[in-house]
Each structure stands twice: as structure tokens, then as C-alpha cells.
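The complex appears here without one of its protein chains, the remainder shown in place.
Letters A, B and C mark the chains as written, and numbering starts fresh at 1 in each.
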Amino acid sequence: MRNKKVLAITGIRSEYDILYPVIDALRNSGNFNVKIAVSGAHLSDWHGNTVKKIEEDGFEIADRIDCLLMTNRKTQRAKGVGLLIQALAQTVEREDPDLILFVGDREECIAATVVGNYMDVLVAHIGGGDPVYGNADDPIRFAGSKLAHIHLVTAKPYAENLKRIGEEEFRIFFVGNPAYANIANTPRVPLEDISQFLDFDISDSRYVVLLKHPLSSEKESAYEQMKVTLQATEEFAEENNIKIAGIYPNTDPGSYDILNAIEELKSDKIKFFKTLPRNIFINLMRNTMALIGNSSMGILEAPFYKLPVVNVGNRQKGRLNAGNVEFVGYDIELIKKSLHKACFDVDYRKYIAGLENPYGDEKAPEKIKDILLSINLNDSKWYVKKKLC
Amino acid sequence: MRNKKVLAITGIRSEYDILYPVIDALRNSGNFNVKIAVSGAHLSDWHGNTVKKIEEDGFEIADRIDCLLMTNRKTQRAKGVGLLIQALAQTVEREDPDLILFVGDREECIAATVVGNYMDVLVAHIGGGDPVYGNADDPIRFAGSKLAHIHLVTAKPYAENLKRIGEEEFRIFFVGNPAYANIANTPRVPLEDISQFLDFDISDSRYVVLLKHPLSSEKESAYEQMKVTLQATEEFAEENNIKIAGIYPNTDPGSYDILNAIEELKSDKIKFFKTLPRNIFINLMRNTMALIGNSSMGILEAPFYKLPVVNVGNRQKGRLNAGNVEFVGYDIELIKKSLHKACFDVDYRKYIAGLENPYGDEKAPEKIKDILLSINLNDSKWYVKKKLC
Amino acid sequence: MRNKKVLAITGIRSEYDILYPVIDALRNSGNFNVKIAVSGAHLSDWHGNTVKKIEEDGFEIADRIDCLLMTNRKTQRAKGVGLLIQALAQTVEREDPDLILFVGDREECIAATVVGNYMDVLVAHIGGGDPVYGNADDPIRFAGSKLAHIHLVTAKPYAENLKRIGEEEFRIFFVGNPAYANIANTPRVPLEDISQFLDFDISDSRYVVLLKHPLSSEKESAYEQMKVTLQATEEFAEENNIKIAGIYPNTDPGSYDILNAIEELKSDKIKFFKTLPRNIFINLMRNTMALIGNSSMGILEAPFYKLPVVNVGNRQKGRLNAGNVEFVGYDIELIKKSLHKACFDVDYRKYIAGLENPYGDEKAPEKIKDILLSINLNDSKWYVKKKLC
Partner (left out) sequence: MRNKKVLAITGIRSEYDILYPVIDALRNSGNFNVKIAVSGAHLSDWHGNTVKKIEEDGFEIADRIDCLLMTNRKTQRAKGVGLLIQALAQTVEREDPDLILFVGDREECIAATVVGNYMDVLVAHIGGGDPVYGNADDPIRFAGSKLAHIHLVTAKPYAENLKRIGEEEFRIFFVGNPAYANIANTPRVPLEDISQFLDFDISDSRYVVLLKHPLSSEKESAYEQMKVTLQATEEFAEENNIKIAGIYPNTDPGSYDILNAIEELKSDKIKFFKTLPRNIFINLMRNTMALIGNSSMGILEAPFYKLPVVNVGNRQKGRLNAGNVEFVGYDIELIKKSLHKACFDVDYRKYIAGLENPYGDEKAPEKIKDILLSINLNDSKWYVKKKLC
């Protein structure tokens, strides 16, 4: 049997971190030829030019697709999808893949599925069925599911959600969160080395990681929300002799305002980083006391680390919570109180350490490899959806 | 209360015929300012340059968006969607509409909903929930429904389908097929005049209308399928002294092959027309003995005319059948037999005349006008989908 | 020395016929790796889908770039250039060529030179310096020359023209018309075989070739001009027992109107062909009595065949005339008179057979190969134009 040709699409570092262990497993199996179409924030110097990491990981890049427009207006993402679809269709025609593979709910989700649908190429989607709402990404995720041919879901309830919206059962596979393999495979780095790398001393383990993105439906408040978060975090840090390691936001509308709030920071207990090498970031997460902000990592990855999370604001609301995430509004005192509980309440931390993880374990990449291997490319059932609702 | 600003999107004549009575009702109410973004086949001389008809109907054209690429390859529609999204985002930003309105399941469906989703503009979709499958358009229709904010469905079972895929009930309205208003409002034209207009004598009412499009999943057979259909039709016409009035296909991949089959026709009993004025076409339908081919008209409009339909092949399969459509494969004898029953079996024709129409009546445009008028643009429930599955 | 990587750009059959012998010579030399970016009319079924010929010629296709929009409006070519530039930049980044190579004055001219200019890739232009005017292509040719780095001109006076507009002398090379190599290399085919292939009997050599394109500055008259040309040609054919072998026009605005005029033809002495295999076309030209229309072939290729040409209208005016082209207005009697002279005036035909050809001979491809081989890619003089006027 000839190798299956897989074209993976990736647009941003956070999503590539989930994709990486999967395509690494595919390539290592010897049964797949993998190429990557790299787009969006990966190609932006303002976002760390993370295409370099993909090159270092040794994957062949099928095309570099520019689709991130330099504006904060609402046209940015819509036009970006248009650009991505156009260019991706050119790539897909040339590469003629058996499978298009992508993760999540961003521009790549709708672009990959639209192209696959019109060009009769099978599309495998990692991460469907997640019922989170409030961001422009969320309906995109479900629209993508109506177009994708193979659903690789990260939690069992998500599989049920996809059946509910009419997807045929034979297309749906529970695999768990692929990022866990990534984490499990990353060697441990001493905190001293990390401190040195960051030029930020956290060697005593007294630190919290901060990761906050804009919420598109609350774009106008992005600056104010970040200011409140930063003030609460800063006060907590000062009062408890804690350091805060912050990561820059994604590129969604409102991110510019968040960057402005970050620029106004003065405390030396807080330091922000543009983008971090994967091994540094994972070890940072392994050793942190807690995670604060509104990143999907709190929901999706923190359970694997047995990590308490303070989620500020509405982003991530409605998603499947392993029990480790506490939601809190934009209230300085409440944020501080919640942080205190996460960092210092022994019983609460013991409870979280004992939770069962609905997002599976580190075996997702192997499962995905087996599933994609088993797909009979000549069986028309995969291509035409005979049941749409 | 200020008028609501509506931006309607249209890409092809057949879909504009459904849109027209709706935007006509909106404008006549005095409560809406309507502009139209005209795209795709409307701007092609090869498809009758039907933008002229939109101008004659007196609507202001917000922009002419070129997105129909001159190729028969599978890239055509994918890239076309990319072009349409990019250009439409520019139009939407400038026009700043309260509502984006569109019909159906073609490129406009996914483009309008993607743009509305990322730009926070309400999108109203006419024609969701239809469970037809087999064409690239069908999953697009449902992906569009996951993104659209207001669902104006043409049959009651379709409303149920949308609830099933997780759409909130308050967003879903059964209105019926708007094209019926169009039909009802069209003055009668004597068949003699139509014969003269067409330069094709059908004044004795002994004729059948033929409308056949390619099915994207069977694109490779498009030529052969059309040849079989034409041979059956031609033989039936010769044997029963019937005329066949054919209409050119849409622009989907495979259409070029269908045009080739048409070009090889020799019989003077069959004549094909590029595009017909609406009043001519409706009167042609009013007087025809039957409809043959695989157009959605057989399912959607023929019940209003009480017209028997012979649907050749898989296109339209799975759609709600009022009872007037008989499906038949690509078999010359079976097609002829089915045509004979449709044209000459008195009991069958009486049965069809008595069927109840699940697609409603001519009141859809008025209902849509009332619904859109009632939408409170300041109520956030319309913009953010709190339930996605 | 490693091979030089050449990316050739082509958009239409007529221009590819000039490009082909050059890239064939490059590849046969063993010193170049050649890939082709195929765009525009090559990908259109309406224009013969000539990308197939490029595949048959054995070249690797770097990308298929859709940029031909299906409309007759003036937006067509402008938007097409935009599409071509965007897609070509993606191709150029991936392929990382040492040289971009193209022919002529169409969309590829401005797209290739803009991309090369901004991406610091050397661009070699075949066909600069030709002072023809009146078509939208003509200023594009000169704008392209201001951006191209290496000028391979087809006539000595053209080299002077490029110096006059400020191009540095070391960039300019007279090579002659590459199409002649193509012609010289084509085996002879008996007229009987050609007649059979065309299903059009011209075996007695009594025929004239007709090739007429729209002139963008006279787009509105395209239909009327074609009607006059066809009537004159038809009358001449009837009166002198001559056949007319016509070729379909290019895709410029107005071409649709020309096609309409062709469709109305009734005479069996005239037959039109969509696109012809190269060997058929060349043998058609070798044996024809004359060429009529306004194709650049009259100016550029007919001298090699020693062929008299009747050029109808303003297109091609101002170009270097070897002496074989007679210009005539849209006047039926004058056209017929001019055709008569071209076909039957023995002295005139002898005079034309003896003309010297300013467009060189069949050695152009070899000369271009030697020139490109000699370019030192590390010499910055090629990249930065230190003299622009």
C-alpha cells in the first residue's frame, strides 16, 4: 500500500503545539508523507516568526501563505479567510493530498474545510464538538464540522455533540488531546536554567503563568479588561512575593489593546514573553503554582499538569471543565482571592491533583495515526455526506 | 425608528429569482434600505450577464464582485469563495448594514456567513435545513446555518432539521418558498407570444421543459449523463410529437461538458435557451406538460404549478418531495416511460394536481418582511450563539 | 557550477508558442532547471485548456494560477493581474528561482516584473521595446521593461528603443524572434492530412488564414469590426473560390462580441477553430496564400514564412513592418482589394519573398540560452538599476 499523502494546515503557534505530536507520529510511522501549509501568525515577526520552529521540526513546507492583515479592524479575519482559501486551493491542487489535517476553530478551520469540500479531498478535523461560545471562533468550529469528513475529538462529550448536530457516527473518533503527548515527551529542564533563559528569576517555584487573549464579542473592552487583570495580578504578586510570567496574546482583534496595556506595566515582578520554545514553556507549566487568564490551555492542558486555573472573564465559558478551572469576573479583589486559593489552599490543590481528566491521555497521536491509516480512500462513504442533519 | 439597512448578496439568476420578491417586499414596505452585492455568474456574459436584470429591477448595486473563474477545474469554486469573502468584507465595512441577506447553498452562502460571523453583522439565511445531499453545495448549506443568525426556512420539516443540529428555536422561522410570490405576481402571457419570443412553436401546449445541471460528485460523468438524457428526451419528443424547451446549466464544474453535449444536438424538436426573462420563463412553466432534468425547481417550484416532474439521476435526492417528483436513473427506456406517465397518464396528473404543498404559498416575502422588521438590533441574543449543538 | 533555476510564466497559447523553443533549449542544455507557472487562458476550457500541451511538452508545472475571470467587463484584466501577482509571489517564494522568464506584454508581463522587483529576483523579458500602440497591452510592455532586469529583444530597433527609455546597455540583447526556431523544427505535414484533421478541405492550397482579436481601445466596435471583416472575407472567398481558415480570438474584453459575430457565420467556405496543435497550425501557415486579421503574427511571424498580410484596423499599427504587411481600414471593398493583391499579384508576392527579416532567424533560443548562462548571479549590477532614465 502506498503512503498516504497528508497536507497539514497551521496558522498559529498555540494550535501547532497540538498538531505537532500528531504529524510527528504520522511521519515516524513510515506510512504517511506529511507536508505543511504554513500561514497566518506563523509568518509574522510580530508573533515570533514561528515558521522557523516548523522548519526546525524538520517538516517540508508546502507553501507559506500570507493571510494575516496588519489591522485591528473587523475586516482582518474575514479577509484573512478569503486569502487563505484562495492560496490553499492552489496548494491543494499541486500537492494533491489524500487528507487535509488541521486543529481547532480558527481561520484554518473554515478555509481547510471549504477547500476540501469543493475539491473533493478528505478533511480530518482535530478538536470538533467543543460547545464553548462567545468568540467568533466558536460557530466556525461547528461550521467546520459540518464540512469536515473525519472528526477526531478530544473529549467523549464532544463526540456526542457531533452526533447531535447530524454527523454520521462512523466519522467520529474520540482520541483525547494530542498536546499531552507533546508534554509527556518533553525532557525536564531545571528551573534554574529556565530562569536564566528568561532572564527572570523563578527558581524558587513561586510564580504564576498569565495568558490572556481578547474575546471578539467584547473587543471594545480588551484594554480595560487587561488593565484590571494586570492590576490584580500585580497586587497579588507584590503581596505574596510571587512572580508572574506572562505570554503575549494571539492576533485577534483587540490584541493590539492588550499589548498596549502590557506596555504600560511597571512592576519588576511581572515579565512578558513574545513566544517561548516549546520545551521552556512546558517546563514553565510543569512548575507553575497556577495559570491565570483566559487561554484555552486552562481548560485543555492544565488538567494534564494537575494545575489549578483562574479564568478571568467569559472566554472559555461553556467548555467542558475537568474541575480545575474557577471562573471569575473583572473584579480585582475576586481575582486576587481566587489566585490565593489556587496557589495556597492545600485542600483545593489536593482535590485538583485527584481529578480524572476527560481529555484523555498522551496516546492521542498514536490513535489518530491508526485511524487515518485505516481509512479506505476508495470508499465513497467518506467523501459524500449522506446525512447532514 | 430608522430604516434597517439590508445588504443582499446574489450570485446567479436562479437564486435571484427567489431573492427578488423578498427584497421587493422589503423595499416596498418603506422600512428598509436595500442594496445588493452582485457576484459570480450574474457578471458573466457566458451566463447572460444577468446583472442587467437586477439593474432593471431598480435596486442599488453596492458592488460588482468578480468571483467566477474561467476554468472547469475543482479549484474554481474554492477560489471563488475566497475572492467573494475578501471583496464582500470590503463592501460590508463600507455599507455597514444591519442585516446581510442571502438565499440557498452556493458560494454566497458560506461567504456571507463567514463575513457576518467575523464582522459581527447579523446574517439572515433563506433556505436552510434542506437535507438534500450529494452535491458540494449541500454541506455548505448546513455550515452556513451554523454561522447564520436568522433562519428563514421554506418548509416545516426544515425548521425541525435546524433545531436538530443545535440552532436555537428563536432564530428559526417557517416562511415558505418566496419564489411563489414571484410566480403569482407575473402576468399571464399567451403561448403564441412566447412561441414568437423563443422563435420556437409551442403554441399547442405540447412541450416539456428540460433543466439539467452537473452534480459535483459525479462531475466526470456529466457529459455522458447529459447525452443519455438528451437521447431519451429526443426520442420521446419524436415519438409523441412533443417539443422540448431546454435551459442552459449553471456554472458548476461539469457544466462545460453539459454544454458540449447540448452543442451536438441535431433535432429540431429541442431548442436550448441561455437565460430567459422571468415572465417568459414563468409562463413557460405554467403551460408545460411536465419538467424533466434535475433542477431544484422540480422539488421547490413545480408543486406550486401542480406540475409532474421527472428527476433524472441523484441530484435532488433526499429533499422533501411534495409527491410530484418521480426519480429515474440514466436509462433511456425508463426516462421515456416516466415522461409518458407525467405527460399523458390522466390519473397521475389528477393526483398531482390535488397534492398539498409543504413549501407554503405566495406569502413568504411578507412574512420575511415582518420577521426582519421585528428583530431588535440591540438585543445581543441575535449576535452571539449561546447554544451551538 | 550548479544549474540555474528558471521559473517561466505563461498565460496564453500564442505567447507560449514563443516561450516554448526557449525553455526547450534551456532544458536541453543541461545547465538549467526549468519549471513553469501556468496561468490565465491556459487553464480555461473555453480557450482549449492548453495547459495540457505544456504537460505534454514535459515541463514541470510549479503552480496552476487561476486569474482569468469570467466576465467581459473592464475589471477582468485589472483584477486578473492582482490575482496573478498574489499567487505568483507564493510560487516564487517556494521555488526560489534564480531567474523569472516571460514573453510579451500581457498580464504575465506586469505581474512577473512587479514580483521580481519586490522580491529581488532577476526577471528576463523576451519581447521588449516594440513601439506598437493602441492596446492596453502596449504601455504594460514598457512598464514591464522599466522593471525587468534583462531584455531579450526580437529586433534591433527595439534594442534602441529600450536604450532611449533609459535602460542600461549591458541589460539589452538582440536575439530575434524565438518562435522561428519552433517553426523551423516542425516537421512538414501534407495538406491532405491537415484537411482531414480540420474536416475542411484546403488540399489545393487555395486558402487564407484569418486571425482577429479585439483592440481594447475600440472594444465597443469589436462586433461591428468583425462583421465587416467577415463579410469582406466571405465575399472574397466566394468570388475567388478560396477557403478561409479562422482561429478564435484571445480573451481580451471584446472577444465575446467577436465570438458572437463568428457564430452568425453561414458560409461553408469559412470555418473557425478554437485552438490548433502547434504542428497543424505551422503547416497551415506554411501553405496559406496570405494572412488576414490583426494578429501580431502578421508582423512577427509572417516574414519568416515570406507571407503577405492584410492587417485590418489599427491593431499592430506602429510596429516594425518587415514590408510584408499592408494596413487597411474597415471597408469591405478595400479589404477585398488588398486580399486580392496578397493572393494573386505575382510581382507583389515576389517582392515579399525577397524581403530581409528584421526579426532575425531561428537561432534566438540558442542565443538566449548563452546569455542567461553568462549572467553572474552574484553581480549586484543585475539587481539594482543605477540608471532609470
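Keep this in mind: contacts are C-beta pairs under 8 Å (C-beta built on N, C-alpha and C of every residue); 3 or more make two chains touch, one makes a residue touch a chain.
Model, not experiment: these values are computed from the prediction.
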{"item": "Full-complex contact with the absent chain, from C:D17, C:E108, C:D138 or C:E301", "value": "C:D138"}
{"item": "Residue touching the undisplayed chain, where the options are C:V22, C:L43 or C:A89", "value": "C:A89"}
{"item": "Selected residue (touches chain absent from view) among C:G129, C:P178, C:G254 or C:G298", "value": "C:G129"}
{"item": "Sole residue of B:D57, B:E93 or B:E366 that reaches the chain not shown, by the stated touch rule", "value": "B:E93"}
{"item": "Where the missing chain touches subunit A, by residue", "value": "41, 43-47, 49, 64, 66-73, 75-76, 79, 83, 251, 256"}
{"item": "Those residues of subunit C which, in the complete complex, touch the missing chain", "value": "73-79, 81-90, 92-93, 110, 113-115, 117-120, 129, 131, 133-134, 136, 138-147, 161-162, 164-166, 216-217, 318, 383-389"}
{"item": "Contact footprint on subunit B, counting only the chain that is left out", "value": "61-66, 83, 86-87, 90, 93-94"}
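As a convention for this text, only the chains that are shown with their structure count from here on.
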{"item": "Per Cα centroids, the chain farthest from subunit C", "value": "A"}
{"item": "Between subunit A and subunit B, centroid-to-centroid distance (C-alpha), Å", "value": "40"}
{"item": "Inter-chain centre distance, subunit B versus subunit C - centres from mean C-alpha coordinates, in Å", "value": "42"}
{"item": "Per-residue overlap in subunit C, given as positions that touch at least 2 other chains", "value": "64, 66"}
